[in-house]
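Before any comments, here is the structure.
On to chain A.
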Amino acid sequence: MAKKITRRDFLKVSGIAGTSLIGGPALLGLSRGPTRAWGATEPIKIGGIYSLSGVVAAWGRAARMGSSMAAQEINEAGGILGRKIVLKFEDDSVNPEVGARKARRLVLDWGADFLHGFNSSGVALGVVPLLEEELKRMCLIPCAASPRITTEAFNKYVFRVHPNCYQIGAGSAAIAAKMPYKKWTVIGPDYSYGWDSWGAFISHLTQRRSDVEALEIQAWPKFATGDYSSYITKLLGAKPEGVYSSLWGGDFVTFAKQAKRYGFFENVSAFMTPAGLALDSFSALAIKRGKESEMPEGLYTAAHGYWFEHPATERNKTWVGDFQDRYGEPPHIVAHDAYGLIYVYKKAIEKAGTTKTDAVIEAMEGMAFETPGYSRVIRKEDHQAISDVPWGYTKKAPELAGFLGAMRVTEIKDSTGGEIIEPLEDVLERRAKKEKPPWMKFIVKG
Partner candidate 1 sequence: MEKSRSIIWGKNRFYGVALALLALVLVPFFLSDFLVVFATEMLIMVLFALSFNLLFGYTGLLSFGHAAYFSIGAYGTGLFLSRVSPSLLLAFLIGIVFSFIVAFLIGYFCVRLDEIYFAMLTLAFGMMVHAILWKWDSLTGGADGLVGIPRPKFSILLATIEFSSIPGYYYLTLVVVGICVFILWRVSRSPFGLVLKSIRENHERVEFLGIAMRRYRLGAFVISGTFCGVAGALFAPFERSIAPDISFWTKSAEPVFMSLLGGTKVFFGPAVGASLFMYLREIISGYTELWMIYLGAILIAFVIFLPGGILGFISDKLNAGRRGT
Partner candidate 2 sequence: MEPILQTQNLTKSFGHLMAVNRVSLDFKEGELTSIIGPNGAGKTTLFNLISGKTKASAGKIRFKGDDITKLAPYEIVRKGIGRIFQITNLFPELTVYENVRVPVLARKRETSRLLSLDRSLRDVNEETSRILGLIGLSEKSDITCNALSHGDQRLVETGVALALEPVLLLLDEPTGGMGPEETDEMVKFVRGLNENRNITIILVEHDMRVVFSISDRIIVMHSGGVIADGKPDEIQADERVKEAYLGR
């Protein structure tokens, strides 16, 4: 029977399918330009670009959850300046080229008034120049954490509403400085976020403690490597006391599982990860239907800047409760920040009284805002949020069996936002000179 499908039949069928598939959108594409709406009743279009597939897809998914929840709340409460919000999400596949294409599509085709996005700093760096030169739209970043985005690559359209990895690293150095360990090394993904994360940590730590040494033997596997066993044995061979890991998402999970087999966590005295142990890793490392976890206790993490049980304020608890009711799982860090950023837009637009990009930018500079967990201020000069950063460590928690694998981050302490942010003069100097950050000297790629 299969042979009965002749070429002619195929052409006929594909012709029909082809006309409807290609012809329809073509006509639409021709007639429709970007509809930039100024009218009071037109919705405000906010486009999001995240990694919805690939090794960090959980992080993109979280951004989608958080921002959708905020948008729905705002719309139910009457919108912004009486206008509803419409969201649209695009998948950057953790590829800067795809990210750029999607950003263009959102602004030029769909007509986005505002943008937000980026899980990966690599993608963010690829798209940010387009904002200024071609798209003329603001973009709020809730996740991608490399400081370069707001220094060397800065332009007025980019804002980060989330602590960057300099802040998180400075916070971790304060904790590590109190530890007795002197020999530190790193395993991190080989791109800006991985470098800056470790660089910020170790440069602060060596400033605080002159006896601390950064080992020459370091591990810089590329993003989405898949097999870390040789890096693990290599690091173990260097006999470090402390290991800092800027791996995140699926990379961290893979690493953790492999490291466990080699007794890695027993062999190093301190293990710190700024973003590796976020909510998604807890859930991925859960075994036995969530009754146990493959993750050991006592690993330090900042959960990339937010852990849903902290701070234990009413506001945060209520929000986490709402989130769980809606999605059936606790909020991921990126869900928290993506939720927050929609409200940032609301506040800034209302402050400006218009959705005109330049006015909203002006309104946002220096603006204070609240997320469910934190109070933050956007620093005027570099558009980087000043924010507290939590650090805690993993501990068994039988009451959290299920999604989290009976583990939590405990004894979370916040370091104060004003103390850990990169000094403004450094930022401005680096921006002017387009220089590499000074901490690159701590990165040894072997």
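In the analysis below, a contact is a pair of C-beta atoms (placed from the backbone, for glycine too) under 8 Å apart; a residue touches a chain by one contact, two chains touch by 3 or more; residues count from 1.
Selection rule: all candidates are chains of the complex that A comes from, given by their letters.
As the structure is a prediction and not an experimental result, all values here were calculated from the model.
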Completion exercise
Of the candidates 1 or 2, the one touching chain A in this complex is 1
Fill in the blank from the handout: candidate 1 partner, complex, touching residues on chain A are 7, 10-11, 14, 21-22, 25, 29-30, 32-34, 52-53, 91, 95-97, 100-101, 104-105, 107-109, 121-122, 125-130, 133-134, 146, 148, 152-153, 190-192, 222-223, 445
